[in-house]
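All protein chains but one are shown at their positions in the complex.
Moving on, here comes chain A:
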Amino acid sequence: MQFGTPTLSNSADAKSIRIVISSDAIDLSWHHCGTTSDFISEFFSKACDSDIDANDAHHSINYLINEILENAIKFRYTDDIVITGSLEMNSFEICITNTVNSDTAERFQEVLSELLSRDPGELLLEKIEQNAMDMSSGGSGLGLLTLMNDYDARLGWAFDKVPEQSQVRLATVAALTLS
């Protein structure tokens, strides 16, 4: 099942990176979101052409990856998280795959259906107002809405059932036009 546009268009000549966060090798925890997104954004901001604002690219890539990784770590079923990123001219693309259980996948699909059915700016404010009324609420989908509204990120999700198991492999694809 797919939501948004989970396709990548950078060519094989793009500068690229592939990182596997192996849940067996490390005790995967929250701070790995930050250290991983710091590393990848540092890598690509140094690889940018000179007509791109490297500080802005560094920050936007960092925020984008951190938000998607936070979701991956928060909702993962124990398994590796694979990150592939590429940069070609001003087009930055990332694909983050992780495994979730089928209940989590269903709940996330409901969130995505809502996010994609509305104007992200309007929905962002609406969600913030809802969260403010319930002080314990963490805000489902707020990170994705800020990516869509504040960063003009193009996002897509593909859910594929793991054969003969109840888990689902989730690929989150995101693209940014750097300037």
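Convention: a residue touches a chain if its C-beta (ideal position, glycine included) is under 8 Å from a C-beta of that chain, and two chains touch if they have at least 3 such contacts; residues count from 1.
Convention: contacts and distances are computed from a predicted model.
S.K.: Among "Membrane protein", "Branched-chain amino acid ABC transporter permease", "Protein-methionine-sulfoxide reductase catalytic subunit MsrP" or "STAS domain-containing protein", find the name that the UniProt record gives to the complex chain excluded from display.
M.R.: Choosing among "Membrane protein", "Branched-chain amino acid ABC transporter permease", "Protein-methionine-sulfoxide reductase catalytic subunit MsrP" or "STAS domain-containing protein", the correct UniProt name is "STAS domain-containing protein".
S.K.: Just to verify: which one of A:1, A:132 or A:162 makes contact with the chain not shown?
M.R.: Only one of A:1, A:132 or A:162 touches the chain omitted from view, namely A:132.
S.K.: Of A:3, A:44, A:63 or A:92, which one is in contact with the hidden chain?
M.R.: The one listed residue touching the chain not shown is A:63.
S.K.: Just name the one of A:33, A:155 or A:173 that touches the chain not displayed here.
M.R.: Reading the full complex, the residue touching the unseen chain is A:33.
S.K.: Just checking the interface: what residues of chain A touch the absent partner chain?
M.R.: Considering the whole complex, chain A reaches the absent chain at 30, 33-34, 55-56, 59-60, 62-63, 66-67, 70, 74, 124-125, 128-129, 131-132, 135-139, 142-143, 146, 149-151.
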